[in-house]
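Please find one structure pasted underneath; my questions will follow.
Missing here is one protein chain; the remaining ones are kept as they sit in the complex.
For reference, chains read A and B in written order, and residue numbers begin at 1 within each chain.
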Amino acid sequence: MIVELGHLALIIALCIAICQATLPLAGSQYGIRSWIALARPLARLQLLFILISFASLIYAFLVHDFSVRYVASNSNTALPVLYLISGVWGAHEGSLLLWALILAVWTAAVTVFSRSIPNNMVARVIAVMGMISTGFLLFMLFTSNPFERLQFPPLEGRELNPLLQDPGLAIHPPMLYMGYVGFSVAFAFAIAAMLNGSLDSAWARWSRPWTIAAWVFLTVGIVMGSGWAYYELGWGGWWFWDPVENASLMPWLVGTALMHSLVVTDKRGAFKAWTVLLAIAAFSLSLLGTFLVRSGVLTSVHAFATDPARGVFILGFLIVIIGGSLLLYAWRASTVKSSVRFEPVSRDTGLLLNNVLLIVLAASILLGTLYPILIDALGLGKVSVGPPYFNSIFIPLAIPLAWAVGVGPFLRWRKDSGQRLAKILIVPLVGSVVIGTLATLLVPPYFTWGALLGLITASWVLCSLLVLVIRQMSIRHLLSRFGRSQLGMLVAHAGIAVFAIGICLTSIYSSQKDIQLALDESYDLDGYLFTFKGAERFSGPNFNGFRGVIEVTEDGKMVAELHPEKRFYQTGMPMTEAGIDGGITRDLYVALGEETVGRRAWVLRIYHEPFVRWVWAGGMMMAFGGLLAVFDARYRRRRLAAAAVSATPIGVPA
Amino acid sequence: MMKHLLGLLFVSVFIITSALVSSPAMAAIEVHNFKSPENEARYQHLIDELRCLVCQNQNIADSNAGLAYDLRQKVYEMIQAGKSDTEILNYMVERYGDFVLYRPPVKGYTLLLWFGPFILLFGAVVLLIRFARQRKDLEVFDEAELQDIRTLLKQTSGDPK
Partner (left out) sequence: MKMRFLWPLTLFALLAGLLGIGLTLDPKKVDSPLINKNAPAFDLGQLNDSTLHISPDNLKGQVWMLHVWASWCSVCLGEHPLINRLSTMQGLTLVGLNYKDDRLAALSWLNKLGNPYQAVAFDPEGKAGLDWGVYGVPESYLIDKHGVIRYKEVGPINDTVLKETLLPLIAQLQAETL
């Protein structure tokens, strides 16, 4: 009964979404005030019904209603409550419902935090988001209904994939979706601005906090995914360039470019058409990710049960949304007049360079990800594009970007002088070479040129930030409500340096060893002595297995006691829970292999990963920096005043 | 179209049921004894570069599928027999094609892949420079300059605005 209510609520939500997509839009176009006024209530109503729907699915999981096919496929009576709830979004249909819910949440947020935006603009934004909602709800109701009933319900449901039975993995999809879907707000603003007829810079000012917020969520989602892979998958790695991972990185890169481009459009009224294109691109890449995960065109460990028939539907949806918006772009963008002048050496150009590097990086990842399909489609056979390729591409593109990060904040708008910059930057340059070289000689166990390059680059970012603060900023301002944007920028850019240090040191200096150890036998890895202290049987709510004890000492002093586990779930699939001692300067990591028959010994895999936590710390710093920027009070106050000033385009057509 | 889709479904079922199921959750851990640490490092490197054909996008190092185990054994045996990295990779390619390599070989059909990003970067930078130069010569005033002009006008004319 509750399940049918949920299904009905979904259908009602679709009807509301269709109204939301059409009426306010027509109202804006023809000046029908009553229809414009419908936008906010319709969006909120849609949220209500999708919430009802989502809640009823959670209910079905909690009461173990196995007559619902989705529940029977993704849960059983032995599953702990947390995973009954997170199992709701553990597979295709439920994750779509989560997408729809999060979209409704963002739309409702727009209805609340848009007081200072003209109503007809808000109406258009909400209408565009309503169109996207409609697409997803149609997709669900016609091809992927989570409420589908089974004619012969089983007595017991299937096991939820043990990989998903983890708190980190429970929260990772919602975070990612908040990011993907959040870019739809910037997208909707861009579309609304184009429909409005005047591609001015106001829309950029309004979009900025929304874009940054979405970007923060996406950053957190990606970091969580990487961290989870590290401790759950047992191979000590944290990024595999899997197509679905790439599908999250590409919108992130374009989203970063978008954030920076919005600054120029907001402050200088420049790059209006380009920023619109970026907004379309960021959201398009989010949708592309949805396609890649669910259509089966690419092989991925992350893929949901793939179904080319569903892929056709999603592709059709992509063509309508992306094709439609690009058509609109081709029509409207060509009427924009270039009216902003700037010199080759200026912040304007600098941010354009930032965009170029990020877009080329994203495009390269797209090329590599889709290349197998291209080659197959051309009948040239099958090719695999994996980490060796992506790593070779990423580094040459990321290093110039890191160097640009140091220069950028010093640049003046419109016109700057290379000489002035050189005089300022010589100090951090020398400082970074000195510090970087010293660090390379003192920190890693042996010298490599890669480490030198990486550490000098990271030092460059940090030194230039320091000089920036000392020369140009007031601490009081930074800590005030109006300085959060700047403070956020400093924190996020510092995060890049931290991230770079982590990647550099962990990829060059990690060690691993597979070894068989009997009781009290030891192995020395990079100065850490790992001693096997036995493994015992144990069990949990829905599994049984072994837990090992490994003592780690360094120079005779006890450093850590690790407890790797090997678990067997009902499906019989073995899972490792690695024993990890995390530290600021290194991680020590053990995974259980097999017990050796006859000899009471176990095969173990031991890792020493230096500075690996800096990878995620850097990512979280970037996210935190973004979060600070979202809450800059300037966004609240200046909106009213600024809206009046910049509503009219300024300048003589070129 | 339906035929193709059914065929696809058939093959997916075959792949799932026939091959030993690979669990990404358990890294395949086995002990090999090498003649030197360099050999061991070579082994680790090679098994990272080879793809497990029955898995959902994993290298043979991370997979515990039966085929991955066989291939790891073969790599180990060939290293012990003194074969070079190139010989080992060629051995795999002869039997499974270029698909088994995660680093696509630089051949005619992968030139776009390997050089594309750099061509793109070069092209984009050229466009950037041309665009920036063009913007220098725009005969317009921007907001800041217009603001200055307005201020000057206010001061000279005394008009409240």
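Everything that follows uses one rule, which is that a contact is a pair of C-beta atoms (placed from the backbone, for glycine too) under 8 Å apart; a residue touches a chain by one contact, two chains touch by 3 or more.
Values in this document were obtained by computation on a predicted structure and should not be read as measured data.
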| item | value |
| --- | --- |
| Left-out chain, listing which of the shown chains it touches | A, B |
| Residue in contact with the excluded chain [from A:Pro118, A:Pro153 or A:Gly311] | A:Gly311 |
| Contact residue for the chain not shown (choose from A:Leu326, A:Leu425 or A:Leu525) | A:Leu326 |
| Residues of chain A (touch criterion as defined above) contacting the omitted chain | 273, 277, 280-281, 284, 291, 295-299, 308, 311-312, 315, 318-319, 322-323, 326-327, 329-331, 333-334, 370, 372-374, 376-377, 381-382 |
| Residue numbers in chain B that touch the chain omitted from display | 1, 3-4, 7-8, 10-15, 17-19, 53-54, 66-67, 70-71, 74, 93-99 |
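Criterion: only the chains that are shown with their structure count from here on.
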| item | value |
| --- | --- |
| Chain centre separation in whole Å, for chain B relative to chain A (CA means) | 18 |
| Chain A - residues contacting chain B, complex | 162-163, 232-235, 237, 240, 242-243, 268-269, 296, 298-301, 303, 306, 308-309, 338-344, 348-349, 352-353, 356-357, 359-360, 363-364, 367-368, 371, 375, 378, 380-389, 393, 396-397, 413-414, 512, 514-516, 566, 573-576, 591-594, 603-605, 650-652, 654 |
| For the chain B and chain A complex, residues of the former touching the latter | 5, 8, 12, 21, 23-27, 29-32, 44, 48-49, 51, 55-59, 61-62, 97-104, 109-110, 112-114, 116-118, 120-121, 124-125, 128-129, 131-133, 135-144, 146 |
